[in-house]
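Note that this complex is displayed minus one protein chain, with the remaining chains in position.
A and B label the chains in the order they appear, each numbered from 1.
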Amino acid sequence: MSTLAYVSADGGPARRSAAVLLWRRLSRNAMSLAALAVLVVVALTAVGAPVIMPYDPDEPDAEHALEAPSGRHWLGTDLYGRDQLTRIVHAGRVDLLVALAATAIALSIGSVLGAVSGYRGGWIDQLLMRVIDTIQAFPSFILAMGIAAALGNSVTNIVIAIAITHVPIYGRLIRGEMLRIREMEYAEAARTVGNPRRRIIFHHLLPNCLPPVIVQATLAMGFAILTVAALSYIGLGIRPPTSEWGAMTAEGAGYIVSGEWWVFLFPGTAIMATVLSFNLVGDALRDVLDPRMKGV
Amino acid sequence: MTPLLALEDLTVHFDTEDGVVQAVDGAALAVGPGEVVGLVGESGSGKSVTALAILRLLRPPARVVSGRIRFDGRDLLALSEEEMRSVRGAQISMVFQSPRTSLNPVLPVGRQIERLLVRHGGAAPGQAKARAVAMLREAGIAEPERRAGQYAHQLSGGMCQRVMVAMALATNPRLLIADEPTTGLDVSIAAQILELLRDLGRRTGAAILLITHDLGVVARLCDRVVVMHAGQTVEWAPVRRLFHAPAHPYTRALIRSIPRVDREIAMEPIPGAVPSLLAPPHGCRFAPRCDLVRAECTAHIPLREIEAEHRVACVAVEGR
Partner (left out) sequence: MHFPLRSLIPWRAPRLVHAVDGVSLHVDAGETLGLVGESGCGKSTLARCVLRLIEPTAGRIRFADTDLTALGDEDMRRRRREIQMVFQDPTASLNPRLSVAATVDEPLALHTPLTAQARRARVDEVLEEVGLGAGLRDRYPHQLSGGQRQRVNIARAIASRPRLVVLDEPTSALDVSLRARVILLLGELKRALGMTYLFISHDLSTVRYLCDRVAVMYLGVVVEEAPARELFDHPAHPYTRALLSCIPIPDPDAVQERLALAGEVPSPVDIPAGCRLRGRCPLAQPVCAEPVPVREVAPGHTVACHLV
């Protein structure tokens, strides 16, 4: 059934911006609003951590080891007497930073590879896709583990490890979009006007491939955090004494039996809440951008 | 002559996020038994919505606000869904714009006709197959037995449209509604399809409501014409009268704006733009663009008969 062409010939009202639509969609139910709130809180506290947190995350304080949550230490203390809340917030910085960096690098590399691959086709496409296939052949966590183990577990290396495992996601996504878009008349028009090929790919087509990528990146951020946490949980991730959610959860796991439940619960909840929030916001983004993607 | 189909005062609104779109406003038309009536208008004129309204195929956010659709003595808008289903496909059929997407892609076309015959035509399953093939042959499809076993994607656009016509006429409906049946078809194929519609219509006695924006098609095929603009019916007349003595300013502007293949003319586009149906002007919706506009034009203008069978919704036109 055809849609109604009711817009006046003078051009209808401008479609609402993505931001407004996103806000509307998110505010539609409590869950997604909460998710947005969580992300905002995590981001803000991560940025302001050194200023707003009263304690030093790394300074041991033997007198107050393993204290339950109280007025002085809202989330309790760990084995070394360090304030949990402070550590969790500082850990948020690390985790977010790693996730952000890894996602940004993976997105950049993946986009370039996917864009060139999709537009040029032929042997370049074959070659790049085989490289991506190789990366994807490994279960991503195992691959991350392997790279981290090989390079050593500094923050930089973790970022590299995660970035590599994420490159295929963006590569394939962009390639798919590019295959679709390069057949569109404006791609032809860009060529007719006299654009050199590089400009056609990167200035004209790639920006139009991005909406689904943005959704994917949001979801992948959550996954990146999980990977860092998991790596640290098994000891291949961030090295102590730097606070990190996964490492803290690992430490705390040893105290469940002895009753100090707060040592693992709070960092674990932090991971869960953040990843879930990324997922929910990512879903909302997809709902908002999807119909618009069809208009591209 | 009592009309087979008579629309009175039909109003359809669409509820959208941006507001209420007043797609059809007080539309009227009539089709006599065996007649070919053309429903003409640009896109946004509401002609397709009107057609869908007749068959009660409109879904929310569309809603019929008021009006009566009298078919064969009954008001279609008052029928239950069950009763309506026995009308659709059996007494009133429709041929749509894009034939390939209107056909079921996973069933061979012959089967689609058979199903229709069994459901509405009262045919026994054994006979249905033979009758389906006969219908395809009548629709001008060569090798109908072979084609009956093919799928929509294996047929050309023209052939798909022939199948649609065959399906539409298989159950001997009293009225066939054809919504822009030749859009996207090549000129020569389009001509064949229109001829097919007209011939089969004559042979089966079905009346045809032909919805189109092409005045040439209307001139050659139709007995009567109804002109719509921005959801309103502005003129209705026998075809010769419409072309030789068009009364409504919009009709006259429309006729002046089309280029001709048989002579050199000066093409004059219609001034202004189609009004937004979200906030349409009161009264006559062509008034803002009309050079005969006057104060009375902001009030509701009914269709007035100025000559036999020639009605116009305009205060500036003389006549009874």
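We take it that a contact is a pair of C-beta atoms (placed from the backbone, for glycine too) under 8 Å apart; a residue touches a chain by one contact, two chains touch by 3 or more.
The model shown is predicted, which means the values in this text are computed figures rather than measured ones.
Engineer: Using the document's definition of touch, tell me which of A:54, A:122 or A:194 contacts the absent chain.
Structural biologist: Spelled out, the listed residue whose C-beta touches the missing chain is A:194.
Engineer: From the list B:20, B:77, B:189 or B:278, pick the residue that touches the absent chain.
Structural biologist: Answering carefully, the residue with contact to the hidden chain is B:189.
Engineer: In the whole complex, not just what's shown, which of B:106, B:124 or B:261 touches the removed chain?
Structural biologist: B:261
Engineer: Could you please point out the subunit A residues that touch the chain left off the display?
Structural biologist: Residues of subunit A in contact with the hidden chain: 7-12, 14-15, 184-186, 188-196, 204, 207-208, 295-296.
Engineer: What does the interface between subunit B and the hidden chain look like in terms of residue numbers?
Structural biologist: 42-44, 142, 156, 158-159, 186-192, 194-195, 213-221, 239-240, 243, 254-255, 257-262, 264, 267-270, 273-274
We take it that only the chains that are shown with their structure count from here on.
Engineer: Could you tell me the distance, in whole angstrom, between the mean C-alpha positions of subunit A and subunit B?
Structural biologist: Chain centres of subunit A and subunit B, defined by C-alpha means, are spaced 53 Å apart.
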